[in-house]
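Excerpt of the complex: some chains, original placement.
Note that the chains take the letters A, B and C in the order they are written out, and that residue 1 is the start of every chain.
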């Protein structure tokens, strides 16, 4: 008998979800599964906003950011009575397998759902923050990084023309991954992230010296989750370094954009591995991308371990004395 | 005898200045003039930061935002003693013609300089705000508009995925041109600019109705110079329309970026007309782009007339009742 | 009584058609007209592939190249019996007004259709070649130019790294507009177009001299319609100038891409003027963009006048002796 499989997006949307939906429909059909879309995350599961999907639904979406089926955060799904309704909705459609694209918050809800109702699921780590334990890569990160790159490249044009310091704030409340990689790949002069302590005083001498040597501008990349507000960093440039400064909070620009090749390819592979797992009777796993390749990990191992930023990357941050 | 000609950028930099510099060097040499670059605006004139320019200096810059020779605002140039120094510096290099890329503030300084020292000059309107009287187009506007377009396209991805209102703030302190054109070309739902009064209450009924009809998101494009802060507009969406909302201040992203074809072509033509004017002994003009083509205008007519936003464009703004 | 209005795209698609469709639906509804889409050009008119259109149909298309309703060339529409069928199909749906986005070939068919059946129509010039007489601008040109710019910028990277000449072939069978503007705005060294005679020998001396002065690469922009094949131009660089060379035929890359702000705004205005004309009982016009703004022209004046490339632009082409 033909089996039914559903997919949903939960939490913040990322660029790469649409290519994942496309692969989901195609690979399901190749494997004789009937694919369903759940709209607006767990909310759609509860409200029975679930539709059979076909090739037509995924035509022309591979190059679009966001997610065609919507994403949402769901408080109701935290409550057992709504999870029971969700289960009834899936049962009514004979859906026995579920793929969830989301972050660790979304996976925790899923874990509870599994324990109560034993629905087979597979999670695909999806968040631009790249802060999920157990996987080296989360869907959407590469596109977000390239959007930030585009922004910094543009801002540098005007910074260098006008003798200014720019404080560019990236997303990342608890994780400095985006800020750190953007720093290394934009040639910025300063990087501040939540994971590492910093003392601006240590940069003062160096930056003043560089101005005397002819430097015309500074770019600082800071994660939103650092202890100080970006405006304070800008004020520091004005008061201590003596250069006019501006703040640019990139905001949701980072979430959008045509998915990069890497995010399209990762979407393709994540979904392929997720469906393979479900067909192979792995009931409760997260597909992780590790140095050894794709690996299936138990949901507990993923959601109950704090994320650690890559030590090698942290080591690369310019120390205040680096160029002396 | 070979004559010397200089160019400088003043005020906020715009994308298109580099292609203008390239054309300046090439067309000067074709006309047997020796081209000079003045660095950092009028400041460079005062500090004698003036260099002879060659083909090599403009190789590989046509696709770069900002300006290779720097731009600046100069308080010193407001004072007669510094203008005298500036004149001495130009005299020492036998520079008799000057091209200035800038806005009306920059042209006012130039006007004073001319009255005192009789140096032949030609101004090229350059500001992303497009708010200079007498010209329909200022260098840099098209690139700025396309940077805004890129940003809104990206933000729409996430807005439509997540049921949100986004308030996107463009530059334009006194002029709503960028916001208005961006509104018309991004399909946004709301546009607020300094030139027209608005009453948010009038939109309330319409927007609530649209949500009931299935609308998932709103994009509002607002100029920085409107009476309310963008955050207040976002709060209005949350409180009155009942939709989660975010603010995105695009900031200096709008100034940068690879110049568009239009800005490169306008740079080419502006500079060609400017040099032609100087060779033709027009001593004190601004090159304006009008419906009749390029026209030379007297500096007085440009700097002493308030800018008027195109009436046809204003007419296009969605009225609250437009779709009822 | 509510009137019905239809739109179709004919001939080669251009980027800007989708924003035009969006404005068509919205402005029709604002004017109490019922909008219809005709799919695949005149073919859809004959095959009765005509559908009522709503806001939903144009949601999320403003940033997409091509045309959602398809375009086609139709041989059948040349024949009277098929035009009769087309008329019957329109009559059955009570469609009394027709907007056609296309080039002069498409307008000629329309003219015949009008003479036989008296259907009110308005044409919107749409072709990346920019070769329609009577209008200074055709929808799609600005996006095509920016796609070419992007390509040349990228190719220059490798040309300058590797000491090579690149012959870049743009579209333009009879019209050199794309090649010429791309030449002026990319800083290329050579431009060959069908409208002007050229003699490569005249460049030989100059180019050899430039190599001796340190030039590392050449970019030649040539229109597809010049008398020689692009490969012959490349061979000339190898044999006469002594530099390795490559040909790059940009092809249909030029037709696609996210519409620029200019093409979105022109689409908005073209459609607004077209619907205004039909509502104003102008029965048989083409909306043209001229130095005086938008003007309605008789179809005869447009299709029976040969296109002339802007004289001012031709004047700008680098003559072989320009920099001597």
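Note that a contact is a pair of C-beta atoms (placed from the backbone, for glycine too) under 8 Å apart; a residue touches a chain by one contact, two chains touch by 3 or more.
Because the structure is a prediction, the values reported are computed rather than measured.
S.K.: If 3 of the identical subunits are displayed, how many subunits does the entire complex have according to this structure file?
M.R.: 4
By definition in this document, only the chains that are shown with their structure count from here on.
S.K.: Show which chains lie in contact with chain A and also with chain B.
M.R.: none
S.K.: Where centres are the averaged C-alpha coordinates, which chain has the largest centre distance to chain A?
M.R.: Centroid comparison gives C as the farthest chain from chain A.
S.K.: I want to confirm something about chain B and chain C. Since they are copies of the same sequence, is their interface symmetric in residue numbering (over half shared, so same) or not (under half, so different)?
M.R.: same
S.K.: Work out per-chain C-alpha centres and flag the one nearest the whole-protein C-alpha centre.
M.R.: The most central chain, going by mean C-alpha position, is B.
S.K.: What's the distance between the Cα centroids of chain A and chain B, rounded to whole Å?
M.R.: Centre-to-centre distance between chain A and chain B: 35 Å.
S.K.: If you average the CA atoms of chain A and of chain C, how far apart do the two points sit, in angstrom?
M.R.: 40
S.K.: If you average the CA atoms of chain B and of chain C, how many Å lie between those two points?
M.R.: Spacing between the chain centres: roughly 28 Å.
S.K.: For the complex, give me every residue of chain A touching chain B.
M.R.: Against chain B, the touching part of chain A is residues 9, 12-13, 15, 17, 40, 64-67, 70-72, 147, 151, 153-163, 166, 216, 246-249, 251-253, 255-257.
S.K.: Would you mind writing out the residues of chain C in touch with chain B in their complex?
M.R.: It is residues 19, 22, 26, 29-30, 60, 62-63, 142, 145-146, 148-149, 153, 156, 160, 181-182, 184-187, 258, 260-262, 264-265, 268, 272, 291-293, 316, 322-323 of chain C that touch chain B.
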